[in-house]
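Removed from the display is one protein chain of the complex; every other protein chain stays in position.
Labels A and B are assigned to the chains in the order they are written; within every chain, residues are numbered from 1.
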Amino acid sequence: MTALLETGKLCKRFGGVVALDELDMAVARNEILGLIGPNGSGKTTFFNVVTGIYSTDAGRVRFDGADITNAAARAVYRAGIFRTFQRSRLSLPLSIFDNIMIGDHKRLDQRLWFNLMRRRAFKREFEQACGRARALIEVFEPALAERMFEPVAGLPMIDRRRIEICRALISEPKLLLLDEPSAGMTHDETAELMNDIFLVRERNKNLTIVIVEHEMGVIERITDRCVVLNFGRKIAEGRYRDVAADAQVQEAYLGVA
Amino acid sequence: MIDKSGAALWPGLAVVTIATGYLIALLAAERETVIIALLILGIVAVAAAARLKLLDAVHGSFARHEDTLGRFAIVAALAVAAFFHDDHFVMLLLTTVLLYSVATLGLNIQIGYAGVLNFAGASFFGIGAYTSAVLNAQTALPHLLVIAIGGLLAALIGSVLLLPVLRTRGHYAAVVTIAFALLFRTFLEVNDVFGGPQGMQVKGMTMLGWSFNDNIEIGGVTLSLYMNYFVVSLLLLIGVFVLTQRLERSWIGLNLDALRLDETAAACFGLDIARWKTAAFVVGNFLIGVAGALFAMVGGFVAPNNYTFEDSLILVSILLLGGIGNPWGVVVAAVIVVVLPEKLQAIAEYRFLLYALMVIAMLLFRPSGLLPRSVRRYFPGQPS
Partner (left out) sequence: MIVELLAQYVMNGLMLGMMYALVAVGFTLFFGVLDVIQFSHGDVLTVGAFTALAAFVGLHTLGLGSRWLDLVVIVLAATLAMALLGMVIARYFIMPLRAAPALNTLLITLMLGTVLREAVRLFYPEGANPKPFPALLPRDAVALGAFNLRLDNVLMLAAGAGVIVGLQFVLSRTRLGLAIRAVAQDEETARTMGINFTAIVLITFAIGSAMAAFAGVMNGLYYNEINFGIGLYLGVVGFSAAIIGGLGSVYGAILGGFLFAGLQTVGAVLLPFASAYKDVFAFAVVIAIMAWRPTGLIREKISERV
């Protein structure tokens, strides 16, 4: 079976700093892959290169059978990859509904004439969108579904994370890249969020997830497989338990030379 | 969608009625002391209403019954015009308010929604105006077409700035447009083709043989010639206002907000940033140019001094005072900004200074403006 996402000798440098060093990665269909490694080991850079925020210096990225090396961010989105950000990147003045629908861009009719002049048709599409958003958010937190048209600015971190996950899932991507979903949350909140993600995945078995996370408990519990990065290179790969026992990995984390 | 707020219609109706009466009183007042007393009364009344939480009811009323209140506001505007039907000065002033509102709504699409900064609003207004001046003098094109061409030219010349505006963000785009504003004004002053510093006369509008520059006689009642322009400008404003609202309440409005608030994230969510920025900039400049073209015919005269960088800042001030992103705020602020210096001649000379100070105070103490934009409601009455 071919991998869903595959990179070959991927390189990214910032000035003299090598962030990704000939990285070969393969993400299998329907798996949950943990991407771990010390700070600055290139995890987020990997996301940024794959999603088209940074250009690659060398190497290839293939997704679902197509070459997406150096594709623009929006082309990557259209291909079916959705990412979340380390820091919460919701648009605070906008409503919960608006923030979620930003993620469903490819399914919404963007034509000027439709949006301005065909208000009845627009209203139908709007109501369908409302239904989709409501159904999704109810999985996470039914109370939020009742407040869909309130701004997200006043919401606690856990709710913001939920909305970000909804925004990622609403377009039914094939691959979800989660960048430290636990950041800014307590243990319990993280656990709750992970359960919710599992629930969604129960419904949609085709969802592949790559997760960057510092909470090793989360990684241990949810991932099928892990890849460990250090200085932009893959130093280990396998089930979490095996990887965690790896001498090289321990060295990298503890900084023992 | 079920409305759970159950907001009543009457607070909205009451406010529009009171505001209309107040505006009539202010416009009719001749003596400076009366005008100042009225202004103080207005400020105190608004402050008191805010203090007593009366404005929340008004806000709810507008959210629920916006269409009805919009129609009522049109009636109110016509009532004010009827009251001053033979007063040239006031009718000209009202027409100015309407056209400044149209121009600022264009600016609102750029700055308020797409976040594309434009500090050359008056220049694009001027491009429309000079188009009217030249085409009305040199050609026999129908004047409605001339107005459209004015808008198109503003959009076209604005497109020259698109590359720098698109490739840069925030502050940088600001400098590009400031440089353009200074360039435009200097250019008008030094060349002879467009009349140099003295400017040009503009022929008044005619439509289907109807000359707008004659007073209207209906059954013994004389209407000011500016009534012609008032009606056309009001129709223009209504059209632009409705389209602006629909734009905001659509997926396009959502796109523009998303890219304004976080461009990088928006790109990851599939938005074509360049396309939407371009669209917003071009459409905005078109509207500003249209308003400028019509305004030149109203005023009958164009000169470089009317399209300075400071005038651009006046448009920005209207947007900020009203509340960025809220079309209602734009109209209210346009009334304040345009009417105040005309009624209080003592401050006319100081208007740039005064508005700059007002905006500074606003930014420090109430950055969302007099009428802050509310969370997007895609349809009136949708719960918020």
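We adopt the following convention: a residue touches a chain if its C-beta (ideal position, glycine included) is under 8 Å from a C-beta of that chain, and two chains touch if they have at least 3 such contacts.
Keep in mind the model is a prediction, meaning the values are calculated, not measured.
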Candidates B:A37, B:M207 or B:L353 - the one touching the absent chain: B:L353
Which residue of B:T264, B:N305 or B:S374 touches the chain not shown here: B:T264
Residue in contact with the excluded chain [from B:L41, B:L145, B:L163 or B:M207]: B:L163
Hidden partner chain, residues of chain B it touches: 111, 115, 117, 119, 161, 163-164, 167-172, 174-176, 178-180, 182-183, 186-187, 190, 264, 309-310, 313, 316-317, 320, 349-350, 352-353, 356-357, 359-360, 363-364, 367
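Assume only the chains that are shown with their structure count from here on.
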Residue numbers on chain A that touch chain B, as the complex places them: 51-53, 72-74, 76-78, 82-83, 85, 89, 91-95, 98, 101-103, 105-106, 108-110, 112, 115-116, 119, 122-123, 126, 149-151, 167
Chain A partner contacts - residues on chain B that touch it in the complex: 243, 246-247, 250-252, 254-255, 257-258, 261-262, 264-272, 279, 375-379, 382-384
